[in-house]
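Every protein chain except one is present and positioned as in the full complex.
After this line comes subunit A, so read on.
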């Protein structure tokens, strides 16, 4: 008989300035596979992090096997029997399979200092056999395929007597045959009464493996329905919301220039990028939609020369170019604004003026490498004024600026460099609502002044609001290219974004 394993209700979570979870609920039965779906940023991960003790809920109650529990940290969750299989696996590659499974609870000998490897391997073997896995306990994890590693991770979770397994995009890195193996394993776990939370964007898989679906959107709980009773279209509609919210379409005229400034042909890199081809016109904002892991950032980094590519060609203003590193990309007038501002975008410990001048330092010298700080200050002051950066001055360290203002400083850096091809990767991530519209206006005015913009965004309203054209990516390839006219809906984009061809 199925019984209630987990019940979460009225969960509230705030991060500075962001209301991440608004009275959310979630329930899991034993022996059930329960899909948790929603767009990027809908609150799925936050919800699961509350359940696994990574985050503390602000309000709400969690019941585990009928009793209310306080999950104050990850250890508590683990003791209760709640485990998460992360997208990036948490195994030590240089240890064996058995050592990984029993890490922290190794069988010992009578003298407790000494390990009992024989016993450990025997127990590991038993666990592996139970799940019909053909893996030697003494193999090094680094020698296994990603799929096998994932199974080891699942075994590790079971070895803690986990009753609840949370799988975050478990099939993202797997081939079809491997997915079949994983599904078999999930069936076995179900039969043992384990409850599984299955986070995935792949609709076809959800239909196949899950019993119920819970949809979240913008930090709110939308609905929970039996999977068999809903169509994929219906799930997608719930994810994006019914109200077709599309204010101010972009100025159509602008996107119609015929001058192609950048052409990308057959960009490929391993499984990450497969034959990516598209072109970018002068004065255009080209939106790039897709789900996390679709290869959008990788495309941007490949164009910018930040990562090497296996094959592919780039044409800038009709001329074929080879870009072996960012320093060459900027020479061709390409600028890249990373999705991860703090790590890849700016120098937090340095001041506004240095950050603005960073891509053009050579221009602010008097010859002989002597810095002309006055010139740099003058230019920075102008940029700060033009872009309306809110800062007490150009000598302020960047870490004291808000996300929106940091972003403006980075935009200023590329404008100072006279880049006319700008790649914005999630330009409004972590930026509050007010500043967002300012960034939008800035992007529009940049395009109007003849700059060409590639804008990667996970927020569909943002894509629809700004883009003249839209390309949609899924699993490293472009699955759709659309003109942003009245026929476009979020649902259509989502359909392309979940369009899995393998």
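FYI, contacts are C-beta pairs under 8 Å (C-beta built on N, C-alpha and C of every residue); 3 or more make two chains touch, one makes a residue touch a chain; residues count from 1.
Methods note: contacts and distances are computed from a predicted model.
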item	value
Listed names "Pyruvate dehydrogenase E1 component subunit alpha", "Monosaccharide ABC transporter membrane protein (CUT2 family)", "Cytochrome c-type biogenesis protein CcmE" or "Ion-translocating oxidoreductase complex subunit C", matching UniProt entry of the absent chain	"Monosaccharide ABC transporter membrane protein (CUT2 family)"
Contact with the hidden chain (one of A:198, A:304 or A:424)	A:304
Touching the absent chain when the full complex is considered, from A:198, A:278 or A:336	A:336
Subunit A, residues in touch with the chain not shown (by the definition above)	15-18, 304, 306, 325-327, 329-331, 335-336, 338, 343-350, 354, 358-359, 361-362, 365, 368-371, 390, 392-393, 395-397, 400-405, 413, 417, 430-432
